[in-house]
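Here the complex is missing one protein chain, while the rest keep their positions.
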């Protein structure tokens, strides 16, 4: 089974709704941290740079990536500068600490 | 020399012991940040979602991955839901800022 990591940088104000959508998709876990700024506007308006954003990290089966991306796009999209991004990263190995089982992915 | 990134999401309460084990392994550095929730239980018990977890990020030589994973599994495993996960990611380049030397990995 292949795994991927999805990282999304979204406005803090949409975080709760994104989380709810991801829980509905039954993802097994989400890591959220507060980050400083992400925005096209940063280079013109320094203050915007400081706007609060959230970084969401989800490890998931490869087959779930599309649904997760859709859910985030759907919830985080406003059409204005600073909506953020979603990136998909490869995962080479994934271990479940509870069962101590590891999966070689590649 | 090949490098990897190991990311672990563990309960906050085991963080200190995990750090000690990794220092014993002489890893050259660890980044730790507080994150919101990771747990199988999230979809059933929303409150659990808020439990404090720690995200540990370690850059290491590929040959160290196995020992690092073992150390984390050993220290963070309780057998209960919410023990967290460990993921191994590829690294394409790694630079040491102190020596300004870079290593092309792939």
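Every chain is named by a letter (A and B) in the order it is written, and numbering of its residues begins at 1.
Definition applied: a contact is a pair of C-beta atoms (placed from the backbone, for glycine too) under 8 Å apart; a residue touches a chain by one contact, two chains touch by 3 or more.
In this text the structure is predicted, and so the values were computed from the model without any measurement.
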* Structure fact -> Those residues of chain A that touch the unshown chain are 4, 7-10, 33-40, 42-43, 46, 49, 53, 55, 65, 69, 72-73, 76-90
* Absent chain, residues of chain B that touch it -> 3, 5, 19, 23, 26, 28-33, 57, 59, 89-98, 100, 102
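Just so we're on the same page, only the chains that are shown with their structure count from here on.
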* Report the inter-chain centroid distance for chain A and chain B in whole angstrom, where each centroid is the mean of the CA atoms. => 18
